[in-house]
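Here's a slice of the assembly, chains where they normally sit.
By written order: A and B. Residues from 1 in each chain.
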Amino acid sequence: MTRTPEHLIESTVSLLNEVRDHAPLVQCVTNAVVTNFTANVLLALGAAPAMVDIPGEAGPFAGIASGVLINLGTPTSGQREAMREAALAATNDGTPWVLDPVAIGALPVRTALAAELKTARPTIVRGNASEIIAFDGAGAGGRGVDATDGVEDAVDAARRIAGVTGGVVAVSGPVDVVTDGDHEARLGNGDVLLTRVTGGGCALGAVMAAFAGVTTDRFAATVAAVTVYNVAAEVATARAVGPGSFAVAFLDALAGLDADTVRARAVIS
Amino acid sequence: MTRTPEHLIESTVSLLNEVRDHAPLVQCVTNAVVTNFTANVLLALGAAPAMVDIPGEAGPFAGIASGVLINLGTPTSGQREAMREAALAATNDGTPWVLDPVAIGALPVRTALAAELKTARPTIVRGNASEIIAFDGAGAGGRGVDATDGVEDAVDAARRIAGVTGGVVAVSGPVDVVTDGDHEARLGNGDVLLTRVTGGGCALGAVMAAFAGVTTDRFAATVAAVTVYNVAAEVATARAVGPGSFAVAFLDALAGLDADTVRARAVIS
């Protein structure tokens, strides 16, 4: 497949249309802090959120869903069981699923769970540099949810993870890196205000699941998710006074984003 | 009781004043996605939210509360026990309670729980057409939280449920239907942006509990809740750029809604 920046920009535009046309059903097993924002981001994008996260339902639903997000932010014991169910069912049924190993490394319960979920081969892994390094088994994790490593420091780890999972890995930062082991893209959009709103990163994982739900090209889906999300952030920043109005404008911008704006602003290399 | 549209509009106006004057205490046992929005909707309306949802507290509190909402959106095992407690205590103590059987049909745990809660005779049942049909025992449920059936297709089911519970049933959709088996109203207010904000339906259940907390006329309370809520949505739409600014404007509109606006906009037949 051609992976030039020009092709990736065009696939981003066409996948955004696909998401809006098909409203992929995105199951989220995610943390208590960001469920609301995540659902609103999916709705603004044109996807259909479903926060099905209890044992006995999470597995069966992963077979129905177009895509699944598993985010380790506040993993209660019930959620951990639901995550195992959903990951296995998604892998078995061919539903693409995204793993966001929030704050692993320093925190023992989620770190053990992340290692376990790695064996179920997530379609996409998304994290900041410290989380990706920890997920690779090489680091000691960051400071809570904040990365203490640079994105480029995590690229080798990202490639190794892709080698193990056979999927895509995205490292978030000022410039995001997406790799599937064979191809790599660097994505330069976004705004620092996204880091001043809780769930700025977590909701992106759900958006990746939405895009992965409309195409089998998961590399292009991941690039499209990051680019659409971060271009919307740039549009929102122009309308914002601070983090409160930014979050509101971001949902508006995501709902109103058009192909011309994506083409004019996308920074992919 | 007179059930003409004109009388229902006037009872809506007077019940809105009652809610603001008495600030009914509304206990919510609701899903993790919408707790924040639901509490903010109740506060904007003039009611007093209390999210008391753990076993050992949910039952006793249902005796103190003016109204109770039980929403099956993300029913953890602890919440399921709390829901049983709250439903039984509410029925025993005469506290009106609203059941919102979110996404039942396809999902086994909540479907079984909904059937069990039905026997406790909810004062008001609120759902989209697919949920109401599933609650009646006749359907296979919708697609996650989205209805795949039309509102009118669910009216017979709604009537049968009212016959079993002795209460009121509300079917949400472009035109909402409210029935207690004897009377029926069709409510034409609202805006599609409400479906682009998570909790747009869930918070309405809490508003119904607030209105039911200030009158023994639960049919009028349900009509008032739907009408006030949906008229506020129309006011908000005029000030919104997209779903983000709509949610903000909706809370402002709910807090500022006056009798003249309700009378000028209410569409009841």
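Just so we're on the same page, a residue touches a chain if its C-beta (ideal position, glycine included) is under 8 Å from a C-beta of that chain, and two chains touch if they have at least 3 such contacts.
The model shown is predicted, which means the values in this text are computed figures rather than measured ones.
Student: Start from the 2 shown copies and tell me what the total comes to for the whole assembly.
Tutor: Full complex, one repeated sequence, 3 copies overall.
Following the convention adopted for this analysis, only the chains that are shown with their structure count from here on.
Student: For the Cα fit of subunit A against subunit B, please give the angle of the superposing rotation, nearest 5 degrees.
Tutor: Between subunit A and subunit B, the superposition angle is 120 degrees.
Student: In whole angstrom, what separates the CA-based centres of subunit A and subunit B?
Tutor: Centres of subunit A and subunit B (C-alpha means) sit 33 Å apart.
Student: Spell out the part of subunit B that touches subunit A in their complex, as residue ranges.
Tutor: Touch list, subunit B to subunit A: 31-34, 36-37, 73-77, 103, 106-110, 143-146, 195-199, 240-245, 247-248.
Student: Can you list the residues on subunit A that touch subunit B in the complex?
Tutor: 25, 32, 35-36, 39-40, 43-44, 48-54, 56-57, 60-61, 64, 76, 78, 247-256
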